[in-house]
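In this view, the complex is presented without one of its protein chains, the others remaining in place.
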Amino acid sequence: MMKTTIDENLKECMEACLRCLKECNFCYNACLQEQDIDMMRECIRLDRECAEICALAASAISRNSPFMKEICLLCAQICEACGQECAKHEHHEHCKRCAEICFQCAEACKKMAS
Amino acid sequence: MMKTTIDENLKECMEACLRCLKECNFCYNACLQEQDIDMMRECIRLDRECAEICALAASAISRNSPFMKEICLLCAQICEACGQECAKHEHHEHCKRCAEICFQCAEACKKMAS
Amino acid sequence: MMKTTIDENLKECMEACLRCLKECNFCYNACLQEQDIDMMRECIRLDRECAEICALAASAISRNSPFMKEICLLCAQICEACGQECAKHEHHEHCKRCAEICFQCAEACKKMAS
Partner (left out) sequence: MMKTTIDENLKECMEACLRCLKECNFCYNACLQEQDIDMMRECIRLDRECAEICALAASAISRNSPFMKEICLLCAQICEACGQECAKHEHHEHCKRCAEICFQCAEACKKMAS
């Protein structure tokens, strides 16, 4: 039968990925402007990595990709790494918020793939 | 001064792009399953084109890209082409809805870039 | 120590991914124009899936992503699925060639990640 709706579980995961994509790119931009950029190298790098896999994951879900689960499992892993890096810089409001969103996205991805 | 917020105009455009990305991918998947796929060739093609530029545009805004306006102007053009193609297939609910979202996104992109 | 070169193994894998990205997109375009498009639905879909993960994989290697191995393992899996689908349509020259390139890319990705 033709699949014409996206179930709630998938939708929740897709929205979590889009939120995380935005937050990681926002944090990336802010990190690039921080005075202590020397400390932010890994955060800049991981924000980009995370934004890219979140974009792929959200797009994969919305196009009903046969690999959406595998992509989301990888996404969860990268979100966790990014969240852990951001959590080291919680004195920056953008990193603190990004860490939270990353961990939420990791949870949503793992829940979806299970 | 460091830019730490996204203004309303940009945010609206970014959200329109994300909505359009989802709708185009949804329409792409539905078109690939339609019985009359022979008629949907251009729709499948343009849905993908549109989803990809919308992803780039939303990401560009969220990372404060110096080229966000140029990217959104191109996005508006592709959204209009996709919307016009989808509008030819309004008997398919997914195409009808996709056309509407594409035209809205084109407007949001043009408004943002002006 | 700062890493300023890409080793041969990685470079080979990156080039295989770029070749596969091109071939999958080429096959996608050709499939969209085939008379028997009804038979090519899964090929169109998988060509796009494969092109997107190959783009991510090649980009990940070139930017020294900490997740390049994980991304390439997923890439190998999607390349194999795409190659198997293309192999069903070997009477189309583009599918035949795409299947070969997909399998080569899968091998290169697995070798790199091991």
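Think of it as A, B and C in the order they're written, each chain with its own count starting at 1.
Throughout what follows, contacts are C-beta pairs under 8 Å (C-beta built on N, C-alpha and C of every residue); 3 or more make two chains touch, one makes a residue touch a chain.
Since the model is a prediction, treat every value here as computed from it, not as a measurement.
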item	value
Left-out chain, listing which of the shown chains it touches	A, B, C
Option touching the unshown chain, where A:Ile44, A:Ile61, A:Cys75 or A:Cys95 are the choices	A:Ile44
Contact with the hidden chain (one of C:Lys22, C:Lys69, C:Lys96 or C:Lys111)	C:Lys22
Where the unshown chain meets chain B, residue by residue	45-46, 48-49, 52-53, 56, 59-60, 63, 65-67, 70-71, 74, 77-78, 81
Chain A residues touching the omitted chain (full complex)	32-33, 37-38, 41, 44-45, 48
Where the missing chain touches chain C, by residue	2-4, 6, 14, 18, 21-22, 25-26, 28-30, 33-34, 51, 55, 58-59, 62-64, 93-94
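Basically, only the chains that are shown with their structure count from here on.
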item	value
For chain A paired with chain C, centre-to-centre distance based on mean C-alpha positions, whole Å	24
Separation of mean Cα positions, chain B and chain A [Å, integer]	21
Touching two or more other chains - residues of chain A	59, 63
